[in-house]
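Okay, so here's the structure we're looking at.
Removed: one protein chain of the complex. Kept in place: all other protein chains.
So, subunit A:
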Amino acid sequence: MSRSLPDPEGSAPASSRETDPQKIPAAFQIEELRVAFGSRPVLHGISLEIPARQVTGIIGPSGCGKSTFLRTLNRMHEFTPGVRIQGRVRLFGEDIYDPKVDPILLRRRVGMVFQKSNPFPTMSIQENVLVGLRLAGIRNRSLLEERLEEALRMAALWNEVKDRLHAPGTELSGGQQQRLCIARALAVRPEVLLMDEPCSALDPIATAQIESLIRDLREHYSIVLVTHNLQEAGRTADFTAFFLEGKLIEFESTKKLFTNPHQKQTEDYLTGRYG
């Protein structure tokens, strides 16, 4: 793969990096986060510091609240009826649930990529990448062009689509569509990228491409990666948090968590005794 923003260290193994989460400045500081839908509690007091410019994987069986957790980080629960959120989430020190914070502006700092690629069907590749900027009111042609190329190169898609930027985004293959969605999120230049099982609908080759992309992107972004694929967390994440039934069981460097978990529940899950 060719890329204009080369990242020689990006593909370095996780072990050569800092392995103690406490020693790295935090992107998110989460304190006693509780989420309930109606009368059904989903998260029971999560406290966690997500390190900046690292890939933090979140693993756990289905229904453990990992997606719910991810969506509290960019306030995507805003429109869910009957949701109650307690506790504190700070993004680089700023409380994102402060009434003064505009969730729109927050989401421009915290991008999100979903499980199923969802390029807007009425828009071309170019329009898809630029829609976040355009609808935020940016009209400057040269700036838009610059961001278009930057985002597509970052998402390792530029070379594949540069000659057909006006083709519909839905014409691309599944893996390309997912990278288009990543480019779309990157075009607004967020600081954090939330990824909700981005590879679960992709074939192994497309998955490998996205995973290598994620490893490269951590030089510029703090990434939170929800996955139910343990190998994926092992391959991509610097740190891994294990969730079970709405609780954070363990948070460690990926290597430690996978080779030498402190908690029995973690070990049970890793060895396949849950879901």
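The rule is short, and it goes like this: contacts are C-beta pairs under 8 Å (C-beta built on N, C-alpha and C of every residue); 3 or more make two chains touch, one makes a residue touch a chain; residues count from 1.
Everything that follows uses one rule, which is that contacts and distances are computed from a predicted model.
Q: Quick one: the chain not pictured, UniProt calls it what, "Salicylate 5-hydroxylase small subunit", "Phosphate transport system permease protein PstA", "Spore germination protein KA" or "Xanthine dehydrogenase family protein subunit M"?
A: "Phosphate transport system permease protein PstA"
Q: Could you tell me which of A:I24, A:L48 or A:M76 touches the chain that is not displayed?
A: Residue touching the chain left out of view: A:M76.
Q: Which candidate, A:V131, A:L144 or A:L165, sits in contact with the chain we can't see?
A: Of all options in A:V131, A:L144 or A:L165, contact with the hidden chain holds for A:V131.
Q: If the hidden chain were put back, which of A:L91, A:M112, A:I125 or A:L172 would touch it?
A: With A:L91, A:M112, A:I125 or A:L172 as choices, the missing chain is touched by A:M112.
Q: Tell me which residue among A:V55, A:V89, A:C181 or A:L270 touches the hidden chain in the full complex.
A: Checking each option in A:V55, A:V89, A:C181 or A:L270, the one touching the absent chain turns out to be A:C181.
Q: On subunit A, what residues meet the omitted chain?
A: Counting over the whole complex, subunit A touches the hidden chain at residues 74, 76, 78-79, 81, 104-109, 111-112, 114, 116, 118, 120-123, 131-132, 135-136, 170, 181, 184-185, 188.
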